[in-house]
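What follows is a single structure, and I will ask about it in a moment.
The complex appears here minus one protein chain, its other protein chains still in place.
What follows is subunit A.
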Amino acid sequence: ASFCRVFKISYLNFERFPASCVQHRLVVRDASTLQILHLYTCTDQIQYIEWSSDSQFILCAMYKRGLVQVWSLEQPDWHCRIDEGSAGLVASCWSPDGRHILNTTEFHLRITVWSLCTKSVSYIKYPKACQQGVAFTKDGRYMAVAERRDCKDFISIFVCRNWQLLRHFDTETQDLFGIEWAPNGCVLAAWDTCLEYKVLLYSLDGRLLSSYRAYEWPLGIKSIAWSPSSQFLAIGSFDEKVRILNHVTWKKITELEHPAVITNKKTIVYKEVEKSPTLGTERLSFPPTRALASSLFSTQSKYDICQVPVSLNYIKPVADKANPKVGVGMLAFSADNCFLATKNDNIPNAVWIWDMRKLKLAVVLEQLYSIQCFQWDPCQPRLAVCTGSSRVYLWSPAGCVVVKVPGEGDFQIVSLSWHSSGDSMLLLSKDHFCVCYLEREEVK
């Protein structure tokens, strides 16, 4: 893997081209060379940028001002500006066809659908202020919006082509927390707040296909993920378990537990260990050279395979705080449907990788620091993990490797994002980013 230089950013979006913004300037670079292609200036500090689906346009949202500005890649002179006015702006996103922008006004009063093709404006009333209130199908045909009227939750399904309401039905949830379409676009999963464990599965035409409830009183669902083939729905909950439902009967086929001690002999446990750099004492010189200094203070680490049984670093959660750091908070399926990566927030340093063909725990990666983010390669079963240190960790069924970001000082990776081709990866720290290029042969 090779790296590029580190640049300063405030926000970044990396699907096709890394577009980064600094303060009120939008910088668009080339993906392979990171040369600046375009530079745009917005009126205010940009909080959010998003590429349109065809990568023709990029929107920049300025929440404080309630403004959205759209820039075109092909025609740099083209501009568009949407002012929500006194309604305010809390969220903005593209529609799947890349020609409409959905703005959520303040207090979630309404969602305004602005069209770039026509002058029409649509309003969606009573949107629900929840984590995932708007969901588009993968093919972009339909949009599901969570609504709340009269203290009851509803879901509306719109046809994206002409923004017509297709279905509108109520859900049996106490407080709908999120909705997500299955990748095949025919099933919509809706789940309740963590005070109630409930998952409802609706068909595209609004029929309730099934409802699943694992238990009643303790805190419920923390995270949900569909498998890419729509065969499985993984539900991570506060009781440190992942329950997997199958798409034929919508019944639980297995429970994946995250215990603090791993005893299964077939599980491979990779443990990150630090190895202090070895320095010959003769080579020390005063004043120390820069390279020497950096090598002194930077720590190397590598993976060791631990023998089972292994006990992981378990943190007892504080009992009287809301949103406790307990339970399975991160779930992700690999692109080929073979693996599921999870993180149990009680055991914050470990990534659990499950083999979906056998429904068994395959690998546990134990890091030195707590996991910040992980993401699967969009093309092959390769997982990238970052823990807030200056190293990125890659795992594949062949093995795992630690990659250190070169550079002076500390580059603390807080988030990462793969390129859609799977060749490169964007690593983000608080105010810098860098791109990591992966060579196909070399990945161990």
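Here is the rule we go by: a residue touches a chain if its C-beta (ideal position, glycine included) is under 8 Å from a C-beta of that chain, and two chains touch if they have at least 3 such contacts; residues count from 1.
Operating definition for what follows: contacts and distances are computed from a predicted model.
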| item | value |
| --- | --- |
| Among "Phosphatidylinositol glycan anchor biosynthesis class U protein", "AP complex subunit beta", "SSX family member 2 interacting protein" or "Synaptic plasticity regulator PANTS", the UniProt name of the subunit that does not appear here | "SSX family member 2 interacting protein" |
| Touch with the omitted chain, as defined above, among A:L37, A:L166 or A:C379 | A:L166 |
| Chain not shown: contacting residue from A:T41, A:Q131, A:S203 or A:N323 | A:S203 |
| Of A:R81, A:H168, A:K302 or A:K430, the one touching the omitted chain in the full complex | A:R81 |
| Missing-partner contacts on subunit A, residue numbers | 53-54, 57, 70, 72, 77-87, 97-99, 105, 107-110, 114-121, 141-142, 148-151, 159, 162, 164, 166, 174-175, 184-186, 195, 203-205, 217 |
